[in-house]
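Of the protein chains in this complex, all but one are displayed in their positions.
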Amino acid sequence: MNNKKKTTIVLFSGDYDKAMAAYIIANGAAAYDHEVTIFHTFWGLNALRKDEHVEVKKGFMEKMFGKMMPRGADKMGLSNMNFAGMGPKLIKDIMKKHNAMPLPDLISMAQEQEVKLVACTMTMDLLGLHKEELLEGIEYAGVAAYLADAEDGHVNLFI
Amino acid sequence: MNNKKKTTIVLFSGDYDKAMAAYIIANGAAAYDHEVTIFHTFWGLNALRKDEHVEVKKGFMEKMFGKMMPRGADKMGLSNMNFAGMGPKLIKDIMKKHNAMPLPDLISMAQEQEVKLVACTMTMDLLGLHKEELLEGIEYAGVAAYLADAEDGHVNLFI
Partner (left out) sequence: MNNKKKTTIVLFSGDYDKAMAAYIIANGAAAYDHEVTIFHTFWGLNALRKDEHVEVKKGFMEKMFGKMMPRGADKMGLSNMNFAGMGPKLIKDIMKKHNAMPLPDLISMAQEQEVKLVACTMTMDLLGLHKEELLEGIEYAGVAAYLADAEDGHVNLFI
């Protein structure tokens, strides 16, 4: 048993901006010496996808899903997508101009800071995502493991 | 005063997938012996609607709302609706294939596990929903009751 504060985030959303918010809070909490977990479920799993195509055996439905969903953090869309047509590209340009970190860098930073990145196995099964298609160094778990982390947590968020 | 851990979820969203996430977490927490409450507010109330038409006296606006909003969990849409046109039907087919529980079953399971399902009375009033239109065995309360549950909670989520 340790005395570290715990921050546990469920990342459900597949939106670039919401994932950014999740990772900014996670990196901040890690810098303040919290034990941090991001549990990626449903569309949030896309943030953990590798950006190249990975050859794995899939059924028709799973193949289709794999094609339709964004391949990795950099390809995710915005929650406010139709907001005057301003796309992720515009946001990224602005972030660059202000030296803000893009999402893939925020994810690497989280891994360096030992934020625990977890992929929800139930969703992987549903969407037909294989371990080979996801980033290295992440963990795999279900809702029981999430609750074990969250129930002693200080900051629990659903994003 | 008991020593059970508490999980308290605000279900604001009327999306099928988000409601699924809420109920999966709730059922998991109940299985781990938490005291669990789901407080249904705004569009989240639709998860508690009966799926048949119920004859109640309403004004014009309330009637309109009643018609426009999905009648029960099974009729709710997806948060990622336009995601390549993949509708709730596709998700449900995939869930069936993987033996995942559909939302109405998750709700019944929650009731069997004595998860407290609460309908926000303020929203019921706003949207013109009557008790007769909602599932049996639920409770009715406002923000004060929610806070009383949440302030001693271990896992508090807004979904």
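Before moving on, here are some points about what is shown:
Letters A and B name the chains as they come in the text, with residue numbers starting at 1 for each one.
The criterion applied here is as follows: a residue touches a chain if its C-beta (ideal position, glycine included) is under 8 Å from a C-beta of that chain, and two chains touch if they have at least 3 such contacts.
Since this is a predicted model, take the numbers as computed values, not measurements.
Across B:G72, B:P88 or B:G153, the residue that sits in touch with the chain not pictured is B:G153. For chain B, the residues touching the chain absent from view are 10, 12-14, 41-43, 61, 65, 68-69, 122, 125-127, 143-144, 146-147, 150-153, 156-158.
Counting over the whole complex, chain A has residues 5, 7, 17-18, 21, 24-25, 28-29, 32, 34, 79-80, 83-84, 86, 93-95, 97-98, 100, 154-159 touching the chain that is not drawn.
Following the convention adopted for this analysis, only the chains that are shown with their structure count from here on.
Centroids of chain A and chain B (each the mean of its C-alpha atoms) stand 25 Å apart.
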